[in-house]
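For this depiction, one protein chain was excluded, whereas all remaining protein chains were kept in their positions.
By written order: A and B. Residues from 1 in each chain.
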Amino acid sequence: MKRTLPIVIVFACGFFMIIAFFIPLRGFQDVSQTLQNWYIGVIAFFVFIGIFNLVKVNVDKIQRRLRDWQYNVILLIFLAIMMIAGFVGRPGGGVFLYLFENFHIPLGATMFSLLAFFVASAAFRAFRARTPEATLLLIAAVLVMIGRVPIGYYIWHGFPDLVEWIMTVPNTAAKRGILFGADLGLISMALRVLLGIERSYMGGGKE
Amino acid sequence: MSVNVGVWIASLLTLAIYSFLYKDNPFYKIAENIFVGVSAGYWAVILWFDFTWPNLFEPLIRQGNFIYLIPIIVGLMMFAPLIHKISWLIRIPLTFTMGVAMSLVILQRIQGEIFPQLQATFLPLSGVSPAQLISNLLIIVGVITTLIYFYFSKAHKGILGVGAKLGIWFMMIAFGASFGYTVMARISLLIGRVYFLLHNWLGLI
Partner (left out) sequence: MNILDRLVKFDRRILFVFVALAVIIPLLIPIGLPVDITRPVKHVYDRVESLPEGSIVVVSVDYDPGSEAELYPATEAFLEHCFRKNLRVYMMGLWPAGPKLGNMALEQIAPKYNKEYGVDYINIGYRPGGPVMLVSLGRNVADLVRTDYAGTPIDSLPLGRAVKSARDMDLVMTLSAGDPGVLHWIIYFSARYGTPIATATTAIMAPQQYPYLSSRQLIGLLGGLKGAAEYETLVERKARAVAGMDSQSIVHLLLVAFIILGNMVLLYQRRKK
């Protein structure tokens, strides 16, 4: 039951959805739509369990006084403030919006912008033309980096068109080939899941 | 210079994150943990008010529509691992969502990606200008040789080896272009933050 029921569920839901795609009858379409709507409802709980786990992991770290546990306190305090502001004050205005605009946005934006500096460091230290293939990669990168900004157009009016050709022809060709491979792999994986052959997503255990 | 408290908070948090460039320090760690806390809290609130309450709980509680009990109960099974005896129940929401999602993967990846992309690869080799002919030929050759490279069931020798080698060259150009764009992306993010500091905070531009 513990192993059979989940496999029956994945098989039944999956193949019903596939069959319903080919049968335009109202009943099939309505059930298919209902399953999709329930899917979205269930997915929401994945997020809630994620947040629950976040709290659990941090509380555990604080209780055991692990290294830098004080920062975990800060995390939980701001999590609580955000949730109280949202649930009590509603997401529409006031404290919640203030926290979003003056904490969430600047922190999120800045965190990712740090990478600009590390990309510069990588350009100097790691981006080396050691092989003919690496040289080709480097040339393409340099052409795109110059051609895709206004200075490229300023240096030579044909630069943007050259870069556009690189993107439209060799880039498209390679990306399309990779895309086919990835899609075929994904479809075969999906079939394995629906047929119950692939079960790693269910979690471990002998049951 | 701005007199808005919010702008000052945002600017100081920005500088706290950037302090990491010198070395790891408490200001950075504080800002990092505030970010995680605020993001998680934000997501929970928005998910509840934008979707979970109006689409699941409100129809159940206010309209008495008991069919919504099904997704709610299945969703609550995600918490089953907290009780050891019923921890296996988590498989039900996992398999349900996988079943629905994977069926759509099979249908839509074929309909929405493989067929259109195949169609777009069948390019004309006559009745076009010489420049377009070269481009079309390159696209066809590029797609085929890239796929040859990923065919590992046979050794890459002879004609297959030549095809694989050509595929690598196409991929190197594509990855180089991707690298160029990646650099562009990272720099743009930095420009955005610096613009905020110079314009909104310091009022210099």
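Keep this in mind: a residue touches a chain if its C-beta (ideal position, glycine included) is under 8 Å from a C-beta of that chain, and two chains touch if they have at least 3 such contacts.
Since we're looking at a predicted model, the values are computed, not measured.
Asks: For the full complex, which residue in A:Ile7, A:Val47 or A:Ile187 touches the chain that was left out?
Replies: Candidates A:Ile7, A:Val47 or A:Ile187; residue touching the omitted chain: A:Val47.
Asks: Using the document's definition of touch, tell me which of A:Trp69, A:Tyr98 or A:Phe112 contacts the absent chain.
Replies: Looking across A:Trp69, A:Tyr98 or A:Phe112, the contact with the absent chain belongs to A:Phe112.
Asks: What residue numbers in chain B mark contact with the hidden partner chain?
Replies: 21-22, 42-43, 46-47, 49-51, 54-55, 58, 100-101, 104, 108-109, 111-113, 116-117, 119-120, 139, 174, 177-178, 181-185, 187-195, 198, 204-205
Asks: Determine and list the chain A residues touching the chain excluded from the picture.
Replies: 29, 33, 36-37, 39-40, 43-44, 47, 90-92, 97, 100-101, 104-109, 111-113, 116-117, 119-121, 123-130, 138, 141-142, 145-146, 148-154, 160, 164, 167-168, 171-172, 175-176, 179
The rule we apply is simple: only the chains that are shown with their structure count from here on.
Asks: Averaging over Cα atoms per chain, report the distance between chain A and chain B in Å.
Replies: Each chain's C-alpha centroid was found; their separation is 3 Å.
Asks: Please give the residue numbers of chain A that touch chain B in the complex, ascending.
Replies: 2, 5-7, 9-18, 21, 35-49, 51-52, 54, 68, 71-72, 74-83, 85-87, 90-91, 96, 98-117, 119, 123, 127, 133-134, 136-145, 148-149, 165-181, 183-184, 186-187, 190-191, 193-194, 201-203, 205, 207
Asks: Which of the residues in chain B come into contact with chain A in the complex?
Replies: 6-7, 9-11, 13-14, 17-18, 20-21, 29-52, 55-56, 68, 70-72, 74-76, 78-79, 88, 90-107, 109-110, 113-114, 117, 120-121, 135, 138-147, 149-150, 167-184, 186-187, 189-190, 192-193, 196
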